[in-house]
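Every protein chain but one is kept in place in this view of the complex.
Letters A and B name the chains as they come in the text, with residue numbers starting at 1 for each one.
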Amino acid sequence: MESLDLELDEGHLELPAEPMRLMMGPSHPAMHGTVRCVVDLSGETILNVDVQIGYLHRGFEKMCERGTWAQVFPYVDRLNYVSPMLNNVGYALAVEKMCGIVVPERCQWYRMILGELARMSDHLTCDGAMAMELGAFTPFLWMIKAREMIWDVMEEETGARLTHSFGRIGGMAKPPTKHFKDLALNTARSVVAIVDESEKMLLKNRIFVDRLENVGVISQADAISLGFTGPCLRATGVAYDIRKTQPYLKYDEIDFEVPVGTNGDTLDRFLVRLAEIRQSARIIEQACARMADEGAVSVDDPRVMLPEKTAVYGTIEATIQHFKLVMEGAKVPKGEVYSYTEAGNGELGFYLVSDGSGTPFRVRIRPPSFMNTGGLGHLLKGRMISDVVPIFGSLNMIGGECDH
Amino acid sequence: MNAPLKSVTLDGNETGFATTKLDALLGWARKWSLFKYPFVTACCGMEFMALTSPRFDGTARFGAEAPRFSPRQSDLLWVVGTISQRQAPVLKRIYEQMMEPKWVLAFGTCASSGGFYDNYTTVPGIDKVIPCDVYIPGCPPRPEAVIDGLMLLQDKIASGDRRPAIVKPRFDPVQGAQDGLVQIRKKGLLEGGDK
Partner (left out) sequence: MSQAVIQLLRQKFGAAIVETHAQFGDDTAVVESSKWLEIATFLKNDPACAFEMLSDLSAVDYPERTPRLEVVAHLYSLTKGHRVRIKTRVGDEEGEGAEIDTVVGLWGTANWLERECFDMFGVNFRGHPDLRRILMYPEFQGHPLRKDYPAEKAQPLVAYRTDEEAGMSIDKQAPFGPHEGMSFARNDWTKRAEDAN
């Protein structure tokens, strides 16, 4: 940080007026992330901007190298802390790809439903916070109300409101509760109703729409070159959704659409997110209809799964297995893998390197927010200072993920 | 502590007066008008959003709703989330810019102690950098725990106690131990009845 007491010659203006250098962040009211933008202004126009991230660097990748493969789950939760379940599933799939494990069908549906709920909460938070930062407080409160409903389901299922750590290598920590399907379906429906209301309220508001339309436009070619994925890329009209293009879990058996925008402006990004919430609701409906009520949710594979608690207390084999899995960790075959899933912000990739032991050799995450935020400077150049807030909000920078 | 104002009950049309100590009056006034500065960095911020939203309404009820984004106008600094080494100077400067009297609330394990990020980049608790009044454990803490923390802070303000305090769990296992009633395992577990 620069020191406050700069030595200034007499006659020097403390703040040069042209171009004026302004620091936004890292603790700025209208920026719900810890990022710092150093903007050079001429009047109100942004001439140049330097986006500085790293204020929430928590050493995720280094921490992963200190425990077992299963101990990475809590860290993964806190990457994208608005949709931890998607991260859990993404990481679990990556390790399972290495171990050659395919989880039972029931678990796949279960993961999909939980994941879509998490995606809804991600989009609700992003759109709600964006609306709030532009002064529309009521939709924000409504959307948080909807998010609360989703978190209630999550709490019922996993025991935690936000940081679930619910994924396991080869399954989920617990089978679904008895009323899970009803809960999920009802929640999805009520969320869609709230989204409809909020959308009406926002899109009939001239001020709100004017502040978003044709602001922060990015062309397809630029977006691809900058590595945009997820809603930010789809807003430019590229229908790249990993759930469709390289389906994982059971997404290929589900009927849903990939909403795309036309202009690639902030309004499109906003609308794509709202449309995706509706698609998620569709996916949840279909997945609930197809998920079996009975059956295992975890693979029966002693290499990775902890044995039943009752067996651990009762038999020596199970005790040893439990001991080995806890003390040494599940052994993952030697090699490297890149596995990718569609998270709330786009392509969430895990590049894992294993040396054959119970400790990860390297866990590299490809955070979608990192690439999206990387494009912020490009989007801001030439815009007005008041456009910083909506543009930044629409990129949905999540500190934990972006800064690792 | 609960009733710093000792009022005299009056009957009829008598005009009356209330007696109190100046400290108690100030404490009472301060504890219900906390202007907050949310220093929100990480995951705990999501719970912070939930806390301020209608379901919990955890700040407005305690007179602590109005956010002030200038540190000079605020008296309560909420440190919500992980503080990295890079962020520490910023936090310190914001704290120094706040006017006395000021209070600091550490929201979540990361702010209190660094949490499970015990590494090269995380400050092991904000008290390494600035003084802290109330610690709220949890990763993230539930809004109920935060409300407990806020009430604890109010009590501290009212009584003028500046020693740091930690929000206790509602059920204190140690208390149970004194009664010889520690239940470490669910009944019937060995019979396979934990489903």
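Following the convention adopted for this analysis, contacts are C-beta pairs under 8 Å (C-beta built on N, C-alpha and C of every residue); 3 or more make two chains touch, one makes a residue touch a chain.
Model, not experiment: these values are computed from the prediction.
Shown chains touched by the undisplayed chain in the intact complex: A, B. Shown as candidates are A:73, A:109, A:140 or A:240; the residue that touches the absent chain is A:240.
Within the set A:24, A:39, A:53 or A:76, the residue that contacts the chain not displayed is A:53.
Among A:226, A:275 or A:388, the one in contact with the hidden chain is A:226. Residues 1, 52-54, 57, 59, 61-63, 65-68, 71, 97-98, 222, 224-227, 238, 240, 245-246, 327-329, 335-338, 340, 347, 349, 351, 353, 358-359, 361-362, 364, 366, 370-371, 374-375, 378, 403-404 of chain A touch the missing chain (whole complex, contact as defined above). One chain is missing from the display, and on chain B it is touched by residues 85-86, 88-89, 92, 113-114, 116, 118-125, 127-131, 164.
Just so it is clear, only the chains that are shown with their structure count from here on.
Rounded to whole angstrom units, the spacing between the C-alpha centres of chain A and chain B is 29. Every residue of chain A that touches chain B in the complex is listed here, in rising order: 1, 4, 26-29, 32, 34, 54-59, 62-63, 74-75, 78, 81-82, 125, 129, 141, 144-145, 147-148, 151, 161-163, 309-310, 313-314, 399-400. Taken in their complex, chain B has these residues touching chain A: 39-43, 45-47, 49-50, 53-55, 67, 69, 81-82, 84, 86-87, 89-90, 93-94, 116-117, 119-122, 139-140, 142, 189-190, 192, 194.
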